[in-house]
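Here's a slice of the assembly, chains where they normally sit.
Chain nomenclature is as follows: A and B, assigned in order of appearance, with residue numbering initiated at 1 for each chain independently.
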């Protein structure tokens, strides 16, 4: 069967490459994947999947880090000018840009889910001559946004898998859900799909990522060293005053932010495992001779476990509030992203390892990967599946890269797309 | 004679108002006063003044806070499209936007100088209906720049004075220099004219400002409570690193800046008088999950005397360098502005007070003013004049204001223009 699958995947490779390049040309950042999601919905619908999208699959109150309404609307307007499929847009409007396609085989069997993410990064894509997307004319047309992490590939793999699921539907059982998630960057989107119940009926969840430092042909069954993380924005608000003339009138938001930055980095480590905190950005003040009345800190915590991350987050809140109190300023703290730590289900890892053993095109197959301390919000979906008794894992499909993830020259070996499509189908066929 | 002067000034009032509104419509920020300076030079030349401009009157190495060359060139290009007088532009190119007009009476007598400043502020002008410049159609056409401090008025007073000096030239003796200074905002420009020697031959210097909280008709002979000040930009440069994956590799510029901000505000006060320090802006970091490799502090020191300000500045340098060393980052510190504290010459104050006593239109005449703790770089010109044995003062011509200086709705009672022109001529006639 392996060979059939591989052939089927290769047969649609050209079409998939074109699809990926189309997504690459029109990158859309988190919660603004209007064009992308509408194309995904349209294709799933054409293939006969039951399509859910918008608030049905994205819980409004669980969304994090959503842009303001004007930004959302401008993105929607742009999507319209760039060929979005109009009939899906009303459901997506306002930033509910998740899509779920379900294939019900009507045969008994488990519910399997596969998760793909849709969003791009706030990066200006390279226009150097040796940057292939530029060379071959499929670079970003949306200045300041770029698919520099491979989510264009992920969405394409999802659509390719949809196509093959139809071809092989007679051999499938149970239900297959293809989950297309918005706003993975900044770990903002998964929780909103969790709370909309998207994986509540799932017995087996496979999330995937391409690249991540692994060569083309290498496949990892479980990347399970992701750290739990929380992303916070803290806005300090004080009182401006002329620094020469009336210094005593000011309530200094810049000093509050400086005290907070030091206090945050000085939070004690944890005896139970890795703990990380970073204030990555601090912006304060409006003029040299004015006592600053506003300051913004962008920070994140990460922990080897949810408990450690929870410890850091609660200490961070103390520090932020105390620092504000020191200067008599107010602080509002927004949780703009969050993800769990999550180890894969051992049985599922074993099953996938057996299932893919000998799959042609996979030159190296590893059960586990010890990766550096990153975060991923697929873990929130995985955690929910496991809490309800299911199994889950996070797979990596290696791909040679032109430059590292999040780099302006990022590009990947597109042959990963048919390989992943075939391998995931193989897994789906062996529930 | 007073009545003649007043009549002469009033006779050109309409023309002066038009001139002021022209300047108001085309505001140019410091070192970019290409159109403004070219018009000043052209008019002085028409009136028969000897005109010096560019590097002759602006020392390159003493300029502070000069924009980058691209910004300068864009401003120059804009000036060309807005009616700058082409023949003067080559000398001004690159940001040497000072002009000096000299009238040599060929009669024995002292050299008197009058100083006016030319530059606008980085403020978006109001387009509210009750903002007169908007209402009457002379609001800023250069979005983001605005004459919100009255320098459009100052330049106009200077040109009006030039006109009357010609009319009354037979009654004058010695030399009269009209100094049109760039980049007063941020106290960046005066020192460059000092070091070009512009006031080295001056026996008597009168600098002026309109408004400053005084009503129309009120005149102050000496505003001498300006604080000495220094403006510093500190750029910290460290090493970026992924905050989760390799925190030990980073060299954290954001923390250096935070430590510095606290240390700067904690510099001890001075027993000899007022001391002020302010970090008005702090901008650090590029991404939430990246250890910040860059940070910028914009700060200023102010002291009741040059010694106190010097104490603050040298302590600030220690703090900045030490904070950088704490984090293993480098810091480059740029002096982007500076001004002295300077009390007026008592004899000159007395002389002006006598000279203007009973001048019609002046409803209140005060020798001294105790103003809040501001700074002004005319003090640098005044200091040089006094160091070389001359006398100097800083006068205020009151003017009713629509809103405070540096406010988006700033506007002033234009009748201050002919009043000041006449009063200054009166002073010039009595050397």
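FYI, a contact is a pair of C-beta atoms (placed from the backbone, for glycine too) under 8 Å apart; a residue touches a chain by one contact, two chains touch by 3 or more.
All values reported here derive from a predicted model rather than from experimental measurement.
Peer 1: 2 identical chains shown; how many in the complete assembly?
Peer 2: So the full homo-oligomer, as given in this file, consists of 4 copies.
One rule holds in what follows: only the chains that are shown with their structure count from here on.
Peer 1: How big is the gap, in whole Å, between where the Cα atoms of subunit A centre and where those of subunit B centre?
Peer 2: 51
Peer 1: Which of the residues in subunit B come into contact with subunit A in the complex?
Peer 2: Per the touch definition, subunit B meets subunit A at residues 186, 227, 229, 231, 242-247, 252, 254-255, 257-259, 261-262, 265, 276-292, 295, 298-300, 302, 372-375.
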